[in-house]
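The complex is shown incomplete by one protein chain, all other protein chains being positioned as in the whole.
Read from first to last, the chains carry the letters A and B; within each, the first residue is number 1.
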Amino acid sequence: MENYSKINQDIKTIQNEMFDLMSELYPICRSITGEGVRKSLNIIKNHINLTINEVPSGTKVFDWEVPKEWNITDAYIIAPNGGKIIDFKKSNLHVVGYSIPIKKKIQLEELKKHIHTIPSQPDIIPYITSYYNEDWGFCMSHNQLNELSTGEYEICIDSSLKNGSLSFGEYLIKGEIEEEFLLTCYICHPSLCNDNLSGVVLLTFLAKYLENLNTKYSYRFLFIPETIGAITWLNLNENKVKKIKGGLVATCVGDSGESTYKKTRRGNSKIDQIVSHVLQYSKTNYTIVDYYPYGSDERQFCSPGFNLPVGSLMRTPYRKFLEYHNSGDNLDFIKKESLGDSFRKYLESILIFDQDEKFLNTNPKCEPQLGKRGLYRNVGIMRSDANTDDVEQRELAIFWILNLSDGNNSLLDIAKKSEMPFRIIFETAVQLYKNKLLKQTEST
Amino acid sequence: MENYSKINQDIKTIQNEMFDLMSELYPICRSITGEGVRKSLNIIKNHINLTINEVPSGTKVFDWEVPKEWNITDAYIIAPNGGKIIDFKKSNLHVVGYSIPIKKKIQLEELKKHIHTIPSQPDIIPYITSYYNEDWGFCMSHNQLNELSTGEYEICIDSSLKNGSLSFGEYLIKGEIEEEFLLTCYICHPSLCNDNLSGVVLLTFLAKYLENLNTKYSYRFLFIPETIGAITWLNLNENKVKKIKGGLVATCVGDSGESTYKKTRRGNSKIDQIVSHVLQYSKTNYTIVDYYPYGSDERQFCSPGFNLPVGSLMRTPYRKFLEYHNSGDNLDFIKKESLGDSFRKYLESILIFDQDEKFLNTNPKCEPQLGKRGLYRNVGIMRSDANTDDVEQRELAIFWILNLSDGNNSLLDIAKKSEMPFRIIFETAVQLYKNKLLKQTEST
Partner (left out) sequence: MENYSKINQDIKTIQNEMFDLMSELYPICRSITGEGVRKSLNIIKNHINLTINEVPSGTKVFDWEVPKEWNITDAYIIAPNGGKIIDFKKSNLHVVGYSIPIKKKIQLEELKKHIHTIPSQPDIIPYITSYYNEDWGFCMSHNQLNELSTGEYEICIDSSLKNGSLSFGEYLIKGEIEEEFLLTCYICHPSLCNDNLSGVVLLTFLAKYLENLNTKYSYRFLFIPETIGAITWLNLNENKVKKIKGGLVATCVGDSGESTYKKTRRGNSKIDQIVSHVLQYSKTNYTIVDYYPYGSDERQFCSPGFNLPVGSLMRTPYRKFLEYHNSGDNLDFIKKESLGDSFRKYLESILIFDQDEKFLNTNPKCEPQLGKRGLYRNVGIMRSDANTDDVEQRELAIFWILNLSDGNNSLLDIAKKSEMPFRIIFETAVQLYKNKLLKQTEST
């Protein structure tokens, strides 16, 4: 991996491509299993060479079991006056996820027990699921509910719930070493954009970008159903997880809010330090929060038996935006520039993860003579009015790197202590290494 | 010990009972030895089955020696005009504690050398002692001193200072285990209420309350003269102190001021964390201060050779209230509600001390499936407008407990990290334990 110059190219192109992919995936009805997931994974496969895995229903995965596969082709409600007032084909949010099939006539009072609305947001359709309790239900706006007249309704959910499999996508970019960085998103939500098509498209294009770089670490991308997918993957790959040296859960990365980083359970792992550093130099506002054991798939990766160094870099976190889990989380809620900014922060974090290293000063006793190597000004012009310009900043970077390269500090540690961006420290270290003033430590 | 429900019962009853006991003890002339102490201990014995110990004068206790026993029956000053201007029977503060017997006629100028007043509080009688320097003296208000006319005064202190013993009370409530929690107060002050009859009555009723619970730890209560009593007890029980896992010195717990917690010398022992937690959730203002090596008997318990985890939970600390060590520290200075609030905080601290434990998550790899055990909502209604109600708080408590029960965190640690009250964490942990999602660690 050479330098940072590619990061600033093409972000605008990529953010448009991310939005286009999101628009393509948006209408599909996804759930934790079923054809909607497979269709979505195959669309992603047009961009990266994803492996699509199928795990049979009933497979034991730790304390859980892979559920039956759910599929749905249609659903509707016909009012007493004959009008179709709910049509699954218009919005897949109208049906409670994992609803069992049903087709019958029913009185309004009975129907109401199966209808979900958001009274405080009366125009909005909520997103509801019932994965592990066989049930059925419809979602609609509260306004629509209020308009329903008494009488007999014809309802239909043309779904199936039977043995099948859980599908997930996986893509590994092999680096120089086997140690891995994990990037994961969930593909189980129907027509919802920020949560979490934004994570899906970000990881798709990040993988596409990274596969063209020569990385030191290997990078593994997961496109899985939330919770049960993470549990399934961890169960199938229990012996691999010790290779995971860092990771990020990509969710809610497309709204117009500020970046929020949720730390790993360890609290001060390398990825925590890196994302903090990237955000600090991002010239954007941001929030960093400690780990909490609810949220997305970091719950599984950071469960005490694994405790992997996996954090989550979001914008407005799940449940903190009004459009969360309802029909307001649509394409209009997404800003392309936010997708682009999130992409940049993910990529910068990965570059630091890949490039950070400990060096050893080859002349630890006193400073080496920089002047004779052309690394320092020859004429000693030191003045109180001298500007801390780029040349001088790079000279100061030399002093910091040489002083701290004692085997205890990585380049990131030095960037933090010197209060300089990693990029300056990294590029200066490369120069010192070429001048044999630094050498590599035995192992990194 | 089952639950917290009893705490909120009967606090009003208990605070009245505490005040009544204080009123009964108030008139007695106590000192570091003597009949006043014995009489007081016997009154306490009406409430709890106290053992009263006697340690002979002259017994060597570390660098000290148990002093002679002091008793006093009367004292007065008769003015030149024949009027009795000082009468011990009206206030035992009028005589300097440990005054040697004297009866003679004396000129005012000579008498004045033995009179103590507080010029800045001219209506108030100070409390003065001279335990280790044989001397005598009277205390009176500064106004009274100013009114004394010259002439010959008849003075009398009908006291005795001879070999006898030092008396102290001790009460042990045995728990499941031998490890102990120490609760100590001093019974050496004459008619003074906040310092320290408040501590005496609080511990009496706390012992009475605790003896009806089935505690894990054993609870030891001491009613001792300050300093020499603590030194004596530690000398006699040197081999027992390793069992003491926590403790509190009860003093100044009845005034209307805010709670003040003085930490143990260790600074972050379990009792320090517990009292901080109790105060944090007490909905009252409070102050927490670091240990300092002067004050009350924590000086001995926290001396470097013992360094026991003993703190002190007070209201306004000694020396910080104007009524300290003078006749202003009387029954009017005490608020029953303050006694009750102090009682509650002591009891809550003890309950946490007794109930805190480390558990192990029995399913450390990924989350266990809570739904199939009825521990989680079946229908996934997660909305941005959902209130963090009690049900949800208990669900979050489940996640915190499972995530952090890795052998490193006790329930109190989890309460702190989750920013939830211990009570919620404890009750939720009991539920998880019953569901076999938690197991006990080998040793706690």
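Some observations on this one:
To be clear about the criterion, a contact is a pair of C-beta atoms (placed from the backbone, for glycine too) under 8 Å apart; a residue touches a chain by one contact, two chains touch by 3 or more.
This structure is a prediction, so every number in the text was calculated from the model and none was measured.
Taking the complete complex into account, A:W400 is the one of A:Y132, A:F168 or A:W400 that touches the chain left out. Among the residues A:N361, A:S410 or A:T428, only A:N361 touches the chain that is left out of the figure. The omitted chain makes contact with just one of the residues B:F19, B:F138, B:Y219 or B:Y324: B:Y324. Against the chain not displayed here, subunit A makes contact via residues 361, 363-369, 371-372, 378-386, 396, 399-400, 402-406, 418.
Mapped onto subunit B, the footprint of the missing chain covers residues 61-64, 96-97, 116, 118, 120-121, 126, 128-133, 135, 137, 227, 230-231, 234-235, 238, 265, 292-294, 299-300, 302-307, 319-326.
Heads up, the rule we're going with is that only the chains that are shown with their structure count from here on.
The geometric centre of subunit A is 54 Å away from that of subunit B, both derived from CA atoms.
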